[in-house]
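Removed: one protein chain of the complex. Kept in place: all other protein chains.
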Amino acid sequence: MNVVFLIAIPLLAAFISILIKKYASYLLVAVGLFNIAVLIFSKNGIVFIGGFDTTISANLLGITLLLDTYTRIALWVVNVLILVIAVLNIKTYRDYGSILLLAMAGLNGLLLTNDLFNLFVFLEISGIAAYLLSTSNKKPVSTFRYLLYGAIGSSLFLFGVVILYSMYGTLNMVVMIREISASNNYTEVILPFILMFIGLGVEAKLLPFNAWVKGVLGNSNVLSGPMIAGVYMAAMSFVLGRLVTNLFVFEGTLLTVVTLILVLGIVVGDLMAFSSSKVREILLFSSIAQSSIIILLFVNGLTIWAVYLIVANALSKTVMFLVINKATAETENDEVDSLKGLFVHNNIVGLTFTLAALSVMGLPLLVGFVIKLNYLTALAGAGQITLIAVILLASLIEGIYLVRLLVKLWYKGEKDLRVEYHFSFKMVFIAIALSLLVFGNYSTPLNELDNSIDTVSEVVNNG
Amino acid sequence: MIQYASIFLFVLGLYGLFINKNVIKLIVSLNVMEIGLFIFIISIGYVGDNAIAPIISNTQDLGLIYVDPLPQALVLTAIVIGVGTTALALAIAKSIYNTYQTFDLDEMEESA
Partner (left out) sequence: MRKLFGLAITFALGLVIILALNNTVNFPAFGEVNLSERISGAYLSEDNVEEVGSANLVTSIVIGFRTFDTLGEVTVLFISSLGVAFILGRKKQKRMNLNFKPNFMLRVGSNILLAIILVTSFYIILHGHLSPGGGFPGGAMIASSVLLLYLADDRFRSNIKGFKLLEGFAGSLFVIIGLLGLVFATAFFANYLPTGTIGNFLSAGIIPIIYVLIGLKVGSEIAGIIDNFLTEEERA
């Protein structure tokens, strides 16, 4: 099946959904299932929209979409997680059906498109959908901040794209990569690359462009928390990762600066999480640190482990935000102390939360450990001893605050805390925790894929 | 040379976003910044003094010199996206005012 359905059908459904508002959430579930079917039956390759071209040549007229294993993994994560979150919230957040459909279309387009300006358009669609999702927090000021940062970020991204167009006369990513390597003058492209990196860095939550995160995720709920911390973060990391691996050329001083920004993000993120006393803030600062690690891996060319880390992180963060946001919806307070003893009456939920947290920390038996071991080995092979030291130090801090959090959540506080988790929530938690456990112990399938899942460079060379 | 004017507008808007604390002024600054960017986009498509707008009446006209039509198409898209973002920002500003009775971000944090 044509992968353009992944974008066109959610859009069509979104346009129809405002005519039949009552059934919007059912439409969303149907479209989610349809998208998964498309993902199963579609073939890898390039899709030419408009039918103007048949091969990628220097005179590429239309817009192209590229589906390879890298994009396929990203699409699976995004579509399945949106479907799960939608099903869980089908009763509570009925009005958000159309917005989730648009978010789905925007994120799928963002991941599939091979055209830089088209990427900007989908960045805006998914961005506006995210602003609207964050209105469910009922904190208009933090939504406004999010919108401002997002708009500045995408303007900087557009600035970079336009400068690149004016220099190389094309908007297609593959043709652009060819032209840049043909001109072989990398100092010229520093400015557009840094503008685009900052622009996407805003959405990917990299320091110091992420001042919006605290307001949005610190007040998140069962819908916006997992959507923004899980789905959006995964999608944005995938997009930024693709650009970092293929388009951006980081060399010399620029590489030092970018590495410094990312290392700063890891250390500051974990330190902020360490010093915070609110559960949601701990989780969001931890995910800031994680996203910096992910981009750092992409910068160092460890595509496959970065991809696994994104997937594992998205799954764990979805579980953690769902558990905590469901609890805070009832206690109306997310201080660690007021959530003491949350898991005393919810053993299953507590167990899955613990597994997710331990996987983020990278303890053995869980998939986080396998991933961490592999990327640290690969970094050691590349001689990046400083980076390894930083990541290990950050993991130590992370371990301390997550264990501290877990202990408090397991031990009984002064008052008896009872939070009801619906059966469907428990099912999702168990499924995710099981997958974290299974892949942690049976990691052979993970080793089957390697860095070649990203085929952009292949397309660049062979057309 | 004229491109510097658009870059000046862009950084002027960015400066406004840095220093302002009023929600409406922030939205205005955002628009100034975006307009600087739009002028920049249009300016990169300018071919020369003898170039004309890319509209033809028949195929014989194609020998003439036209300005680059692609930046114009891009800027059309970018402007519409800017309108959408601004409308949403104003709606959020209105709901901020309904909640806090002020447009000033500092005053809001004090009352909250």
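In this document, chain identifiers A and B correspond to the written order of the chains, with residue numbering beginning at 1 in each.
One rule holds for everything that comes next: a contact is a pair of C-beta atoms (placed from the backbone, for glycine too) under 8 Å apart; a residue touches a chain by one contact, two chains touch by 3 or more.
Please read these numbers as outputs of a predicted model, since none were measured by experiment.
Within the set A:N79, A:T170 or A:S395, the residue that contacts the chain not displayed is A:T170. Of the options A:S183, A:T256, A:T386 or A:S424, the residue whose C-beta touches the omitted chain is A:S183.
Within the complete assembly, residues 2, 4, 8, 11-12, 14-16, 18-19, 47-52, 59-63, 95, 98-99, 102, 105-106, 109, 117-118, 121-122, 124-125, 128-129, 131-132, 135, 140, 163, 165-171, 183, 185, 188, 190-191 of chain A touch the chain that is not shown. Counting over the whole complex, chain B has residues 1-4, 7-8, 10-12, 14-15, 18-19, 43-49, 53-59, 62, 66, 68-70, 72-73, 76-77, 80-81, 83-85, 87-88, 90-92, 94-95 touching the chain that is not drawn.
We take it that only the chains that are shown with their structure count from here on.
Chain A makes touch with chain B in their complex at residues 117, 120-121, 124, 128, 131-132, 135, 140-141, 143-144, 147-148, 151-152, 155, 158-159, 162, 165-166, 171. Within the complex, the chain B residues that touch chain A are 10, 14, 17, 23, 26, 30, 33-34, 37, 40-41, 44, 70-71, 74, 77-78, 81, 84-85, 88-89, 92-93, 95-96, 99-100, 105, 108, 112.
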